[in-house]
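These notes are about the structure you will find just below.
All protein chains but one are shown at their positions in the complex.
What follows is chain A.
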Amino acid sequence: MTDQDNSYRPRSPDFSAFQTPISPSVNHPVYPFGNPLAHRASYDASPFFTPQYQQPPAPPSRVPQQYIYPFADAAHLYTDMARRSTRLAQAAEAAPPPQSKYIDPVVSEDEEPARPPSPSPPPPPPPPAPAAVPVEVKTKFPVARIKRIMQADEDVGKVAQVTPIAVSKALELFMISLVTKAAKEAKDRNSKRVTASHLKQAVAKDEVLDFLADIIAKVPDQPASRKHDDDGSDQNEQPKRKRGGRRPKDDSD
């Protein structure tokens, strides 16, 4: 571009001599928006002038970066979200147990029996507080995925922006209720390991969960876990190991 432009530029030595000193501190023709020097950018871009520049320190060039954020809105939005979620994830990893500040009266009323003062086989660690009752989950579901699942149904058309977020929260509460109920079933059977059949029994007990009938029908009634581990030998701490490996194949079945 500059080469072509050159042909249209005044070539008079007088003119160049006049122009050059005026722009002592600018090496590159980059002007912040609204800068009074902006109209001279095309002159500075010309190779005609460049060899004469003295490359001065250009002190004020650091200033604009602190203020002018021309089109960064979207980027801020996303980085903000990303940062938030990682922060949440880290927080969740770092400190899962302390949840006693917020107690939902409805839930605790429902799940009361999960914390009888007489824990069945081996009394669990010191905190006698309800281990699983008033849970506040910090990990969030990916909203985009929720939306996709919602719209997998052909009938479902457009969805407002908040809707998947609302559904995601509902799902979280739903999951808490299912897990808590299944855990209670397991406890009632003196099992430390919550299995699919415990979950099935929990679902079968609740009329509201009738819509899951087809899904739980696939699960065998007999607690499959019984055969290889009895109540006592159950203590193998499993969940840590599962964390690392992601095997998508398991998903499909």
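As a convention for this text, contacts are C-beta pairs under 8 Å (C-beta built on N, C-alpha and C of every residue); 3 or more make two chains touch, one makes a residue touch a chain; residues count from 1.
Basically, contacts and distances are computed from a predicted model.
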*One chain is missing here; what is its name in UniProt, given the choices "Protein CSN12 homolog", "Trafficking protein particle complex subunit", "ER membrane protein complex subunit 3" or "NCT transcriptional regulatory complex subunit B"?*
"NCT transcriptional regulatory complex subunit B"
_Residues of chain A (touch criterion as defined above) contacting the omitted chain_ = 21-26, 31-32, 34-37, 60, 63-64, 66-69, 72-73, 76-77, 80, 89, 92-93, 96-97, 104, 106-107, 110, 122, 124-125, 127, 131-132, 135, 137-142, 145-146, 148-153, 155-163, 165-176, 178-180, 182-183, 186-187, 192-196, 198-200, 203, 207-208, 211-212, 215-216, 219, 224-225, 237-239, 242-243, 246, 248, 250-252
